[in-house]
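The block that comes next holds subunit A.
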Amino acid sequence: MLSPADFIVSEINAGIFMLDREYRVLLWNRFMAHHSGLESEAAIGRNLFELFPELPQKWLVKKIDSVFVLKNFAFTSWEQRPYLFRFQHNRPITGGIDYMRQNFTFMPMRDESGEVEAVVVTLLDATDSAIYQTMMQGAMQKLEESSNRDGLTGVFNRRYIDARIFDEIQRIQRYQAVPFSVVLLDLDHFKRINDTYGHLAGDEVLREVARRVQPGLREPDVFGRYGGEEFILILPQTDIEGARAAAERIRFAIGSETIVSGDEHIAVTASLGVAEFAPPFATAAEVTQAADEALYQSKHAGRNRVSVYVAQQSKVG
Partner candidate 1 sequence: MNDQLLLTPDQRDALQEVTNIAMGQAGAQLAQILEVFVQLSVPRINITESANIAGNILQLVGTPQSVTAIRQAFSGTLRGEAMVVYDENGCRDLADLMGYEDDIDRDSERELLLDVGNVLVGACLNGIAELLQAKLSFSAPTIMAENVEVGRLINPQQLTWNYALLVEVHFTLEVRDFTCHLMTLMPEESIVALKSALDAFMENF
Partner candidate 2 sequence: MPTPILVVDDSVMARKMLIKALPAGWDVEITQAGNGLEALAAYREGKAEVMFLDLTMPELDGYGVLETLQAEGLNSFVIVVSADIQPLARERVRQLGALAFVKKPVEPTQIESILREYGIAL
């Protein structure tokens, strides 16, 4: 009959095995046998790396040797190294991951003289925590995303845009990168649209404008709603002429067709202001202020147009 200790080692729902200095298996419990398909009689006395050629030998040898030399516990976690053995896990249907996630502990077993005679290895199945953590990360990311997004239009919100402008400025100051430009966009007579067609139609117009702008954007461009009927576009590594051209394309995309809301066909145009982040600008506020001044010129000059901010010549004398 097995002693209680032997019984527990054999039957516990965790992998336990033991290796000598030559990586030969000295003990192989039922969990290991069950998951590897290799009975303990077949494993004992054999070299671990011959039995499992898929193991990362170079790395694992170093780990095991360190336990013999340093006489210290060693660990590996699924978070850095998902698995060592290609074992099936107990969530074959709903898991969504390939092999059992594994946490290992390597323990020095000392003889009477204090020398390490064997390394005992335990394997804990971490698949459930891995799945849980993956799910949680997904949820966190969605939450993070949603707090960067404008609820109505789905484009970035002002908080996010401000942070991105800040990032761009830092990048330029750190790496002397090519400047970026900012385009501010305001829908013309939006109040009249709301008054005439109602707020639901107004919301639909905002959503449709956001949809029409996006196909014309490059990958690094950042587009968001800046508040009310105002949108903003950051164009990294774009000078004022490039930004003016982009703004013209956007103006055209918005005004090219009427927007349909219910039975109504609503004509929409936008006024745009463009500014480049270049000396003497040093802050986000200065460059958006400049774009806002250009936008004001567009409005003042009759709307549905693009204006570019030109720095005032410093007065001499």
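Here is the rule we go by: a contact is a pair of C-beta atoms (placed from the backbone, for glycine too) under 8 Å apart; a residue touches a chain by one contact, two chains touch by 3 or more; residues count from 1.
On the choice of candidates, all candidates are chains of the complex that A comes from, given by their letters.
For clarity, every value in this text was computed on a predicted model and none was experimentally measured.
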item	value
Single touching candidate for subunit A, where 1 or 2 all sit in one complex	1
Touching residues on subunit A, where the partner in the complex is candidate 1	66, 70-77, 79-81, 103, 105
